[in-house]
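Heads up, one of the protein chains got dropped from this complex, but the rest are sitting where they should.
Moving on to chain A:
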Amino acid sequence: MLKTILRHGCRLRSVVNMRFSAPLCNNIHTLTPSNVQANGQIWPHVFVSRRTRMIDQFVKDAGQMRTSPPLTPRDIESRVLRICNEYDKIQEANKNKITLVTHFMNDLGLDSLDHVEIIVALENEFGFEIPDADYDKLYTVQNVVDYLIKKMNVTDRSKTTVSSAPDPRYDDHHH
C-alpha cells in the first residue's frame, strides 16, 4: 500500500510541475513540422508540447485502472464445472462427479430443455451470446470448455493489454 501511495504521490507532483512551470523552448516561433497543425496553422511550440504532454498523462492515468487477471483454460473449466454443479435438476448423487467427459443427456439424464437452461446459464456467466447453430456442438463438458476457449481467445500465457501497474515488475498482480 505504501508503494501505491508513493507512486500516486510521484504522479501528482509531475502534474503540478507541468502546470506551474511552462518549459521555455528556443523554437517558439519557428516553422518546424511539429508546430504546424493540421489546417496549416502555426501554434507556439510551447502550447503544443504542453498539450500533448497533458494528454499523454491523462492516457497513462486512465491506463492505471485495474483489470481482472487474464483467463486461463483452467479458470474456464472451473467456472463451467461450478455452473453444472449448481444446476438444481441434477440429482445429488451426480453432483460432485461431474467431470470433463460428462455428457449432459446420456450421463446426467437431462433433456433438451435442461440443455438450453445450462447454456443460458453459461451465457450469463461468460457474458456473450451463444448462437443457436452451436447448440448441438455443446453436449459434453469438454466440448463446452473447448468452444469457450476458442470463442474467448484464451491462451495459456496471455498478457493483458492494459497493465494495472506502471511498473512492469508488478504485472502479475501480486501487489
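The criterion applied here is as follows: a contact is a pair of C-beta atoms (placed from the backbone, for glycine too) under 8 Å apart; a residue touches a chain by one contact, two chains touch by 3 or more; residues count from 1.
Rule of thumb we're sticking to: contacts and distances are computed from a predicted model.
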item	value
Among "beta-aspartyl-peptidase", "Small ribosomal subunit protein uS2m", "von Willebrand factor A domain-containing protein 9" or "NADH dehydrogenase [ubiquinone] 1 alpha subcomplex subunit 6", the UniProt name of the subunit that does not appear here	"NADH dehydrogenase [ubiquinone] 1 alpha subcomplex subunit 6"
Among A:54, A:120 or A:152, the residue in touch with the chain that has been omitted	A:120
Selected from A:78, A:99, A:112 or A:155 as touching the chain missing from the view	A:112
Residues of chain A in contact with the chain not shown	88, 112-113, 116-117, 120, 132, 135
